[in-house]
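With one protein chain withheld, the remaining protein chains of the complex are depicted in position.
Order of writing sets the labels: A and B. Residues in every chain begin at 1.
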Amino acid sequence: MRTIAVLIRKEFTQIRRNRIMIPAMIVAPLIQMIILVYAANMNMRDIDFAILDEDGSSSSVNLISKYSSSPFFSLAGSVNSLDDAEKLLRGDKADLVIHIPANFEKNILNQDRPAVQFLVNGINSAAAVLTASYAQNILLDYNKQLLASFSKPSVSQGFGTIQIDYSHWYNPDLDFKIFMVPGILVILVTLVGWLLMSLNVVREKELGTIEQINVTPVKKYQFLLGKLIPFWILAIVELGIGLTLGRLLFHVPILGSLGVLIGFTAVYLITVLGFGLFIAAISETQQQVMFVNFFFVMVFILMSGIFTPVESMPDWAHYVNLINPLSYFMRVIRMILLKGSGFADVWKDFLSMGIFGILMISLAVTSYRKRA
Amino acid sequence: METETIIEVKDLVKQFGRFVANDHLNFSVKTGEIFGFLGANGAGKTTAIRILCGLSAPTSGSVFVAGIDASRYPEQVKKSIGYMCQRFSLYEDLTVFENIRLYGGVYGMSLKEIRIKSDELLKRLGIDDLRDRLIGSVPLGWRQKLAFSVAIFHQPKIVFLDEPTGGVDPITRRQFWDLIYEAGRAGITVFVTTHYMDEAEYCDRVCILSEGKIQAMGNPVELKKSFGVKSMDEVFVKVARNV
Partner (left out) sequence: MSRFTSLVKKEFNHIFRDRRTLLILFGIPIMQILIFGYVVNSDFKNIGIAVFDKSDDTHTRKILTKVFSSGYFEFAGNIHDEEGISSEFKTGRVKAVLVFEPGFGDRIDSGQQANLQIITDASDPNVANTAVGYLSGIIRNYQAEIVGPTVGQMMVDAQLRMVFNENLISAYMFVPGTMALILMLISALLTSISVTREKELGTLEVILVSPLKPSQIIIGKVTPYVLLAFCNGLMILLLGHFVFGLPVSGSIVLLLAELLLYITLSLSVGILISTIAKSQQVAMFASLFILMLPTMLLSGFIFPIENMPLALQWLSACLPPRWFIIILKDIMLKGNGLAYVWDETLILLVMTAIFLFAAIRKFSIRLKV
């Protein structure tokens, strides 16, 4: 125990003295957090659109004004031919061209169901789908208006209507930031612990100082715990800072128990730090450890469900996620913070993480060699 | 002087793939001796010393250090040895005292004991003022002397020095050897590798290594006599020619 304490003390002294450590650990990630939360915005607004009006009637002008007055769209200009329309799309001057055909008004009056054509820049498929659906919604409104003015007879035939009513719990305004902040916290905590620690271990290998430790009676597990514990503490501190910031800047709710969250983070960190130690044990240079870690961090983050729901991923991804610690943490932190889930709701995740943690630490201890 | 054997190496072989770094080494070191391990770069000195310290496992042969089988219980060996290697081994971003505290603590010394002994040590070396300086800013000569002092701080039975005076000026080397003698007088066995032949003269006994084999072994005076030369340098040249 004392040996570990001596090693931890040494580690903290070094961290304190390393000028890059504190900014890298606190300032940089927090800036990232602020940027990411603001950047990670899936709501569309100000979609640039252009008009190709071949009718020029009051109906077409009426329709166009519906678009230009919508907060989702902003008029980028009008064109006179399909060729010009395509040029605008090509030059990224507009993402949507609304093409109103000739005789639009006449066909409406004759009830010939004219068609408005929407040309959408489809390269960003997700954005294109949203753009198209916003555009169609406005057209739907326009339809309703027309229908009302033509005052069709009601179509009830003895059956009642179904009234759909919905309510969004935990996040009634569908605020995307509240969803993203816990996700960012996961990344921050993971990067600070995992990356910094494994870099630190390999740095000692490169500098040769590890040799001096290896020749002492320090046991493998003592050395590894001496590395793990300081970064484990730092990462938990990082969680605290991130949470405070998320609370102050983005009003992220903390519905569940902080104790459960910190407890889970602590168990989770043992797993990822253990994995980091394992990678450090089998790597020789900082460059290597950096890239190997980068690979796993990237795969784990993308698959963790930070942007898209895990349920919708293909079956094989579910199996990968069974061993992806980030996917557990991503789910649990959101559950605790946003929904107030308690220990009873996440005890299974605790258990899985605990088992992983033990496995990872043993893997690290067995793969770390005091002698060649 | 006691005549108890503290290091006993029999038929030590270390192979890296097809390359034989240590080819059936046989030697023993007695308690309190200053034993020199001589040889050119690549002769297999570092390989052997790493095996003795438990940093590397031998391919075959037996290695007993302080009565313990180093190939089977390397961790046991580590309790009774000190080690200082050619690559600089104190933490540059820790102060002199912090380094001492780290290694003292690792060997289970109490903080109080560390404090008292480190004050004593720094006073003896005449560098009390360097106590709270970062190792990175301490002159190289002092760093080497400190590294040695840290290696014997916990009073091991044996201290292994792997090319301890590499890149150091002759005066500092001389002072360094004074420290080694001092340790020897305090009863610590010193096992030192070097390729400086003048340093070989300071040893009680030397062993000349070349191409992984022991070519000659004995007291420097006897060796010079048997080769009929005046300096260890000439002994070494003769040994090298015979190979």
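As a working rule, a contact is a pair of C-beta atoms (placed from the backbone, for glycine too) under 8 Å apart; a residue touches a chain by one contact, two chains touch by 3 or more.
None of the values given here were measured: they were computed from a predicted structure.
Enquirer: Identify the visible chains that the left-out chain touches across the whole complex.
Expert: A
Enquirer: Please identify which residue in A:S65, A:N80 or A:T285 touches the non-displayed chain.
Expert: Once the missing chain is taken into account, the touching residue is A:T285.
Enquirer: Could you tell which one of A:F49, A:F179 or A:Y368 touches the chain left off the display?
Expert: With A:F49, A:F179 or A:Y368 as choices, the missing chain is touched by A:F179.
Enquirer: Touch as defined at the start, partner being the missing chain; which of A:L146, A:I241 or A:I254 qualifies?
Expert: Considering all chains, including the one not shown, the answer is A:L146.
Enquirer: Tell me which residue among A:S81, A:Q136 or A:S362 touches the hidden chain in the full complex.
Expert: Final answer for the missing-chain contact: A:Q136.
Enquirer: Mind listing the chain A residues that contact the chain we can't see here?
Expert: 18, 20, 24, 28-29, 31-32, 35-36, 38-48, 86, 89-92, 108, 111, 113-129, 132, 135-136, 139, 142-143, 146-147, 150, 152, 155-172, 174-176, 178-179, 199, 203, 206, 283, 285-288, 290-292, 294-295, 298-299, 302-303, 307-309, 311-314, 317, 331, 334-335, 338-342, 345
Just so we're on the same page, only the chains that are shown with their structure count from here on.
Enquirer: Where on chain B does chain A make contact in their complex?
Expert: That would be residues 50, 53-57, 74-75, 78-79, 81, 83-85, 87-91, 93-94, 98, 101-103, 105-108, 134 of chain B.
Enquirer: Could you list, by residue number, the parts of chain A that touch chain B in their complex?
Expert: These residues of chain A touch chain B: 2-3, 5-7, 9-10, 13-14, 17-18, 208-209, 211-219, 370-372.
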